[in-house]
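First the structure, in the form of structure tokens, and then the observations on it.
Our next item is chain A:
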Amino acid sequence: MMNQMTAVDRKTSTMQDTKISARDVQVYYGENHAIKDVDVDIADKTVTAFIGPSGCGKSTFLRCINRMNDTIDICRVTGNITIDGEDIYDARVDPVQLRAKVGMVFQKPNPFPKSIYDNVAYGPKIHGLARNKAELDEIVEKALRRGAIWDEVKDRLDAPGTGLSGGQQQRLCIARAVATEPEVLLMDEPCSALDPIATAQVEELIDDLRQRYSVVIVTHSMQQAARVSQKTAFFHLGNLVEFGDTDKIFTNPEDPRTESYISGRIG
Partner candidate 1 sequence: ATSAAARDNVQVAGSSTVLPYAAIVAESFGENFDFPTPVVESGGSSAGLKRFCEGVGENTIDIANASRAIKESEMEACAAAGVTDIIEVRIGYDGIVFASDIDGNGFAFTPEDWYKAVAAEHFIDGELVPNSFTNWNEVNPDFPDQPIQAFIPGTKHGTREVFEEKVLLAGCEEGGFLQAMLDAGVDEDTAEGKCMAVRTDGLSVDVDGDYTETLARIDADANGIGVFGLAFYENNTDKLQVATMSGVVPTTDSIAAGDYPVSRPLYFYIKAAHIGVIPGVKEFAEFFVSDDMAGPDGPLAEYGLVSDPQLPDVQATVADEVTLTN
Partner candidate 2 sequence: MLSTPLIVILCLSIAGWFIAKSRALQVSGGDQRKLASLPKQHALNTALSTALPPLALMIAWLVGMRVASESTGSPTLFHIVTIGLAVAGLALSVLRISPDFRARTASERWVMALLIFASTVAILTTVGIVFSMLFETRNFFSQYDWRDFFFSSTWSPNFRGDSDLGILPLLWGTLYISFIALAFAVPVGMFAAIYLSEYAGPRMRAVAKPAIEILAGIPTIVYGLFALITVGPFLRDYFASPMGFGQSASSVMTAGLVMGIMLIPFVSSLSDDIINAVPQSMRDGSLGLGATKSETIRQVVVPAALPGIVGAILLAASRAIGETMIVVLGAGAAARLSLNPFEAMTTVTVKIVSQLTGDTDFASPETLVAFALGLTLFVITLALNVLALYIVRKYREQYE
């Protein structure tokens, strides 16, 4: 199954424009140097997977891309990250606009203490994506369907989002993120609490999104990375050890650390 998928992917993964480009990025949490000298170019209309052992800085780097790190007091970012050639840490850049363009699904599902409907409708509402209630309903339904959770919640859209099971919450958060139609979608382990079927549905969604957008996904599952991504970045102890075509990384890694990780020797 894995080989089959990647084969298909390879065909569609043609050379793309660079969407996100990072140069010499350093991130510190207080004294702790969490990301070191990361340079990377993330292409448009591509799925890029970040892999690496727990605590290596995947989430941290992901949060740099939409400046969510701004919200952590002790976190300090240096270096240069551009999206479509524009420096996102430029003083003129409004993080709000940036985040509308760069959506995010967090590692821990964090539904709002609101109804399921309102959880999803929240983004479209603040961005004015719907002209009326009917349009909004449509957007919400579409997003919930793409998040592979519509069938489970369609009868209780007014129930609180916090009363869902772990996996349901995670899918709700995915639906919430795609509802605003971001150009770049950052997903931090979006399938960690999902069963294989739901995982497959989310992966389908990712593949679908790739037609138009750029998707970055953090995952601990090599299989998943191999299935959905065209590019893979391997992080280790805050360093970007290797970055390249997914096939290449999984079949023929250059760095010994990458190889050890993939073959299950370092953690």
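In this text, a contact is a pair of C-beta atoms (placed from the backbone, for glycine too) under 8 Å apart; a residue touches a chain by one contact, two chains touch by 3 or more; residues count from 1.
Basis for inclusion: all candidates are chains of the complex that A comes from, given by their letters.
Bear in mind the structure is a predicted one, so any value in this text is a computation, not a measurement.
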So which of these touches chain A in the complex, 1 or 2?
2
Complex contact set, residues of chain A against candidate 2
66, 68, 71, 96-101, 103-104, 106, 108, 110-115, 122-123, 126-127, 158, 160, 162, 173, 176-177, 180, 182
